[in-house]
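The complex is shown incomplete by one protein chain, all other protein chains being positioned as in the whole.
To keep things simple, chains are lettered A, B and C as they appear, and every chain counts its residues starting from 1.
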Amino acid sequence: MIFQIILLIMLAYVVGFIYMGLYRNITARIQGRYGPTVYQTFYDSIKLFSKKNSVSYGWMFYLGPVIMATGAVLTLILVPVFSDSDFLRSVTTQGNLFLLLYLMVLGPLGNALAVGTGGNPFGVMGVVRGLTRLIGLELPFYIAVVGLIIASNSSDIVHIIDLQKTTGLNILVHPFLFIAAMISMVGFFGASPFDIPGAPQEVYSGPRTEFSGKFLALLMSQGSIFAFAKLVLIIDLFLGGADSLWMLVIKTFAIFITIIFIGIVYGRYKVEQAVDFLMKIPTLIGVIGLVRIIWFG
Amino acid sequence: MIELISKLEKLSLELVQKQDYLYKVEVKKEQLESLLLSFLNEFGYITLDSINCRDDLEEGNFVITYCLLTPKRDHVVMVQTSIERENASLPSIHTFWPQAEIMEREMHEMFGVDFPGHPTLIDFALEYWDNIPPLRRDFDTLQYVNDMNPFRGQRDDALDAKVEMKKKREAKKAAKLKAEQEAAAKAELETQNNPSQEVQNEE
Amino acid sequence: MKNDLENTIKIFHGPQHPGITGNMSVELDLLGETIKRAQTHVGYLHRGFEKLVERRTVVQAFTIVCRICVPEPDPNEENFARAVENLTGLEISEKAKYIRTMVLEMQRLATMFLWMGGQAGSIGLGLIPQWSVCDRDYMLDLFEELTGGRVYHMYAFPGGVRRDLPEGFLSRLSDLLDYYEKRIIVYNNTFFDNIIFKKRAIGVGIVNADDVIKNAYVGQVMRGCGIKKDVRKDMPYLMYDKLDFDIPVQSDGDVYARALVRRDEMLQSIKILRQIIKQMPSEGDILQKIPKHRKFKLPADDTYVQTESARGAMSYYMAGDGSEKIRRMQVRGPSLVHAYTLLEKLLVDSQLSDVAMTMNSLGICPPEIER
Partner (left out) sequence: MMESGFHGCDLDDSLKCKLEESGTQNTHSVMEKAAAWFRSRSIFVVAYGTGCGAIEMPPTFTSRYDAERMGVVGVATPRQADLIILSGYLAYKTLRRVIRTYEQMQKPKYIITLGSCPINGGMYWDSYNTIKKLDDYLPVDVSVVGCMPRPEAVIDGFSLLQKRIKNGEKAGWEKYDENLDFYKKNQKRVLGNHVDPSYETDWYNLENGSEV
């Protein structure tokens, strides 16, 4: 059990970092340049772990990345990665959507507490922007999730995956819910147009402004683990999960590259514009999907 | 333009054409503020493009030039005045033209011209400057630099540029002379050895 | 006003900041993310050019004036050369005039591409800077071929230009213009028509048209308010009175209007360059010989010249005193008033997110403010 959890985290770490590297590489190719290697983010994180640290804001400040990492890891081990195979399955048979939704917000809230003690105005501004954006992001995502729960009559992810084998993939059965969830997933990934919390032209790196060295590396690691967990969650809910490692990679990569393509051609919304947009269009699409399930189910 | 000349003649001022699109009028310091006001309100020169200052150390005065434009922007009129260098002060015109505030602030810092009534005579580009205002011509920048910021020393094996240049020039001269002599000697030798060479070449 | 400032926090936007246009800073008093007071600080790049020029002869000063504004050095060279020509009465040949006009327009295009990168970068559209800075680089290659320098050219010498055109240069320029015309369509689709750029730029940083004339705002700020003025048309210099081009204007006066004005100016620059390529005389002196280069004296007189740079009218005041040295050269670039009077006014009651965008659209170039 413990061994499998560690293996899962390592898998998420590696795949997450390769995906982050791919993100930079594919972006670079679209921008007309060679770009860094796929392992570049991995190098970055190792280098950051080896840096010295000579600033201190007290223990609360450094608890922030730890809370974020905890949220990411807990999310990861509660998402069923493989649906049918025995490999890496034992921890994740009881994936409950309500618990997951709670854990996904844990990280940002913990980080907000920590950055607040840092005293950097840009960090605080970034956190305020991030939390405001979170309100906008959660609404369409929750609507999509609630729609799925109603449709499959269960909040167990494993059950939702199993159901898709008989009824067909949720992306085809409930396309509106998928679009709503996908748009908010772009925001959860911090891709444009919803990347305002860390806009360098405005607030330096936002919440990360004061973090350096090991803590920044921890933030990067949790970011890649969390990214993997979120991708797995999306394919579990809408693409019928994955049986094998290959299936997992193909399906997550398809979702991932969609997010890259959306992010690259748009600038960033201001935070109120972002919330305005998210509360209107994806929410509306989600509500249409919900109504479709309830009345025409 | 003729209209402006006649209007200025009433004030006993002369408008001189300097270039195709450039005119200049010189006034005394006492007349300056009223003239600028009438340029703004009566003559229609409502754009103040820049305020320039020049330090005539030898004559002991600053020459201030206000460059004005009409909304048509098809010519520039320079209104020029000179003020005493000692305790230089000018009326501030930031109430007529907001952009004059920053131009006067700069002039205050660079030349030490005082503007009574100016709201923000704070630092412009310099910080903690306690010397003579730098653009005054009695401020010796080289002296200041040598005191503050000495040059990088030479390497131990560095050569004196002047001596080396001289050596090089002499060597070049000698080489040229030698080459000329050799060429002359060679030519002489060749013409002696085979006199038919020239004829062959022509063919 | 006082009450407003009570609960604000003070932050410095720059000089070390990715969203600032060069090495300067804006001191902001923020209430939440709304700016209550803005104050510009410059001086981080002050080199005392005007002092340095006073200590140098004309030929020596010629090599350093291009450093005054880093993103677009050529209007500085042109201003300097023309001021010296005005003072001494040097005449330049038609070919030299054409070449100088060409260099100025090439520089305008290069600066516009750099601006486009900055403007798109300020809203987080990372794709456009990557493309447009690369496109600008092709122009720098041509500059390098023509003048020997990528960024600083030291080309427009008093009395003409320093070197003749290389062989086949005009055809290469023509090829590049074809490429640029194609690219501008791409930029139009990805950037100027981008829905997020429109959403963020329309209605932000609105300049009042009444202020424009009085406060001497120039360039795209002026033309974005619907005032059709351009030094190239109003006080034509070099060959501009013989070339056919329009002055693009927009009426809204906001960031988006200024962006559109710039886009249209790029097309006009291409049009001008095409005419120059056609009309360029094949024969002619490029540089009038100045007798005794080192002892070239300026008369005791003063002059004022204006050139339309890519960001607005740039003026030089120059005075000689009968010796080899320049008595006084004062630079008045478009950024001085834009960065102080205009920016401090525009930023009040706007959002922190708009600062970088507004600054970019005003075309502020710090080295030119403080010299």
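Some points to look at:
The rule is simple: a contact is a pair of C-beta atoms (placed from the backbone, for glycine too) under 8 Å apart; a residue touches a chain by one contact, two chains touch by 3 or more.
Just so it is clear, the model here is predicted, and its values are computed rather than measured.
Contacts of the undrawn chain with the visible chains, over the full complex, involve A, B, C. Only one residue in the set A:35, A:116 or A:175 touches the chain that does not appear here, and it is A:35. Interface residues of chain B facing the missing partner chain: 125-128, 134, 139, 141-142, 144-145, 148-154, 158, 160.
Although one chain is not shown, part of chain A still touches it, namely residues 24, 28, 31-37, 40, 43-44, 46-47, 50-56, 200, 204-205, 208-213, 216.
Touching the omitted chain from chain C are residues 15-18, 22-23, 43-48, 51-52, 55, 63-64, 67, 70-71, 114, 117, 129-131, 133-134, 136-137, 140, 150-152, 367.
Rule of thumb we're sticking to: only the chains that are shown with their structure count from here on.
Common neighbours of chain A and chain C, by the contact definition above: there are none. Taking the mean of each chain's C-alpha atoms as its centre, the chain lying closest to the overall protein C-alpha centroid is C. Note: the chain lying farthest from chain A is B, by mean C-alpha position.
In whole angstrom, the spacing between the mean C-alpha positions of chain A and chain C is 44. Averaging C-alpha coordinates per chain places the centre of chain B 20 Å away from that of chain C. With centres set at the average Cα position, the gap from chain A to chain B is 60 Å.
Across the assembly, chain C contributes no residue that touches 2 or more other chains. The set of chain B residues that touch two or more partner chains is empty. Remark: chain B residues 18-22, 46-50, 52-56, 63, 65, 67, 69, 71-76, 78, 80, 97-99, 101-103, 110, 123-127, 134-135, 137, 139, 141-142 touch chain C in the complex.
Looking at the complex, you find that chain C touches chain A at residues 9, 11, 17-19, 30, 33, 120-127, 130-131, 134, 190, 194-197, 199-200, 351-353, 355-356.
Across the complex, chain C is touched by residues 27, 30-33, 121-122, 125, 192-193, 195-196, 199-204, 264-271, 273 of chain A.
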